[in-house]
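Before anything else, here's the structure in question.
One protein chain omitted, others in place.
Note that the chains are named A and B in the order they appear, and that numbering of residues resets to 1 at the start of each chain.
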Amino acid sequence: MNETIPSPKHSVHTTSLVGIADCDIHPELKDRYGLHPYLSKRWRDHLDQYGELGFEALAGGYLYDGYTPLALRRDAWPGEGLPGSDLALMRKQHLDPNNVVFGVLEPMVTLGNGGRNLDLSNALCTAINDWQIAEFVEPEDRLRASVMVVPDDAVSAVAEIEKRAMDARFVQVQIFTGTTEPLGHRRYRPILEAAAHHGFPIGMHVGGRLGSRTASGWPSYYSEFHLYNAFAAQTQIMSLILDGVFEQLPSLKVIIIESGCTWSIGLGERLDMLWQRMGSEVANLKHPPSHYLHQNIYFSTQPVEEPDNPEELNDLFEQIGWDRLMYASDYPHWDYDDPRYAFKARISEEHKALLFRENAKKVYRIL
Amino acid sequence: MHHKPTSVIDCDIHPAVPGNDALIPYMDEYWQEQFVSRAIGDMDLASYPPSVPLSCRPDWRQVGEKPGVSLASCREQALDKFNCEIAICNPLYGGQVAASGLMAAEVCSATNKWLAREWLDAEPRLRGSIVVASQLPDRAAEEIHRCASDKRFVQVLLLAGNEMLLGRSHFWPIYEAAEKHGLPIGIHAGTMYRYPTSSGMGWPSTYLQDYASGTLLFAAQLQSLITEGVFAKFPDLTFVMIEAGISWVPSFMWKSTKVWFGVRGEVPWVKRSPAAEIRDRVRFTIQPFDTSKDPVRVEKLIEHLGSEDMLLFSSDYPHWQFDGDDPMPPGFPVRLRQKITQENPLRTYPRLKETV
Partner (left out) sequence: MAKHVVGKAEDVGPGMRKVFEVRGRPIVIFNVDGDYFALLNRCPHQSAELSMGLISGIATADEPGHVQCSRRGEFIRCPWHGWEFDIRTGQSWCDPGRISVKQYPVSITAGAELVEGPYKAETFPVSIEDSYLVVDL
């Protein structure tokens, strides 16, 4: 095993590329009234009085506080407002120095589509969609928006997708990895069909209704919570495959964001092994589960995994598939990946092109 | 080239409780009356319905018989076939999942008595795990103390899915009792179903996904044990992850270590990297070997694990995890065979060295 940690002298020369794609940037509201211009009076008043009806113990805070304030980079606070709310700072700290030419917004403002009052959630989602365009995409044409939808209201979700389908400023449908039931279940199918029909990938970002996070109860620590995000992603992948979503919708692309990716190698092998013996339970599947993993699932690389031998990352990415992986920064969260220094392996120019641009071009149908 | 395996220590086989009738004689008068008068139903685990393909390899299945009930079959199909010098019995029955803690404790105790009488007494190659009810940790500790004097009991058995994460101090009486007697804690695949099998987000629609999701449960438990300080609090205790799979472990080690570097101050009693803790304190049985059997990949897995001491030979008989006569997955380097089949189990289970 290597004895030394490579210093960040080893950099990925991304300037040789014609800009990079970043599939996970978090815009933020200027303040708690930031969405009000996009909401009707009914919902403004409702929010002021009832707030959002969430799933966890605290009226306003997070059950699992990050180890930095609001789980954000300590150096990303603008003079006023929260990190991610100041476009000028985002440009200065990230878009410009890193030559980001295409950035996908992942809004995690309010509970969005994760609250219990579905009428409120619908109002919030459509407001967030309008807000992304007005305050980020319009002034900054390197950015693109996600269509936030309410998974538990398929009718409204489909309507929202259809409303935005012809607007090229939206590049994906956003669903959190935490849903009421695994996403392969019937109630969500119309949403997935609509996304596939309109060529939208589904961006599945950590968050939403994660419930107890584990099948043996609630974690105590943020140190646990951070690991358990990967469980939700795996649950969704298994359900999407085994419940036949990809058999029905072979063109649907699902991007697993901020949940890691190297676990997918073992997951595919384990599922194939089980399917060899119990495939009769999922008779609709015409192919082994790993087939769908390689056909339909994509991964953002952040937070990049750090094997003991950094060069292993090449081998791991090879096993996952260089065509499956897309760089993400997760700006401005604490576990941000700098595109120059996050990848400690020597990556070939051909693979860099895929990781930093070509895969995103294909998946999001841009550039 | 296939060669007859040298003698092995099989760290995971499953003698099956035929039904409550087999346990009732070992219960006290009150519980006997309860079980009989209420005709309390048999308690096979939903994690292992006897009829699903995984529960029994087809060529081991006897028509009209629950898998694992026959000692004769176990001898022929496993102990003799695999050339077991020793095999550790991990009974999987409903004591551990019962809604009532008191019933759970009674059924677990009866299971342990049944195992000792019907299996350990009858077959000198067998050893047993003490099954305990995590619902009532103090009763579980009493059961550990009761069974510990029988040196054929070599481990304390818990299921992977409980009412809380296993690192929580609620369970510490169990760890204290086990550590006192030098018994490792075995955490075995399976769940109490108190939470959806999906990792908390509603229920998967297939048994296949339920079973595949076991790795998520083990990862959660391992992180809980680490962050709650169980390794610090019980410095002499070893944990064995049984039927947990193995392909998930390297990614887990990297992730847990990465988080520790940045969030260490939240759990300052974790004084060294999670990877180092796992290498030292945690062991894994090899079946199901849920990853590539290519020899190059197997070597890579061992390298990623960072230790040759972590793997324990197992067949998981009669669960269907492999085909053929050798539970040792192809692709394992020959140099590790002796370690995995003998040395590692002997070091992990100190009682195996004692004559009984």
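In the analysis below, a contact is a pair of C-beta atoms (placed from the backbone, for glycine too) under 8 Å apart; a residue touches a chain by one contact, two chains touch by 3 or more.
As the structure is a prediction and not an experimental result, all values here were calculated from the model.
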Residue of A:43, A:170 or A:336 in touch with the missing chain, whole complex considered: A:336
Touch with the omitted chain, as defined above, among B:32, B:73 or B:273: B:273
Selected from A:73, A:144 or A:270 as touching the chain missing from the view: A:73
Contact with the hidden chain (one of B:22, B:71, B:232 or B:336): B:232
Contact with the hidden chain (one of B:263, B:328 or B:352): B:263
Hidden partner interface residues of chain A, rising order: 3-5, 7-8, 67-68, 73-75, 334-338, 340-342
Missing-partner contacts on chain B, residue numbers: 169, 228-229, 232-233, 260-265, 267-269, 271, 273
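By definition in this document, only the chains that are shown with their structure count from here on.
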Footprint of chain B on chain A - complex, ascending: 1, 67, 178-182, 184-185, 209-224, 226-228, 230-232, 234-235, 238-239, 242-243, 260, 262-263, 265-267, 269-271, 273-275, 277-278, 280-282, 303, 305-308, 312, 315, 334-335
Residues of chain B touching chain A in the complex: 52-54, 160-168, 191-192, 194-209, 211-213, 215-217, 219-221, 223-224, 227-228, 245, 247-248, 250-252, 254-260, 262-263, 265-267, 275, 288, 290-292, 300, 303-304, 306, 320
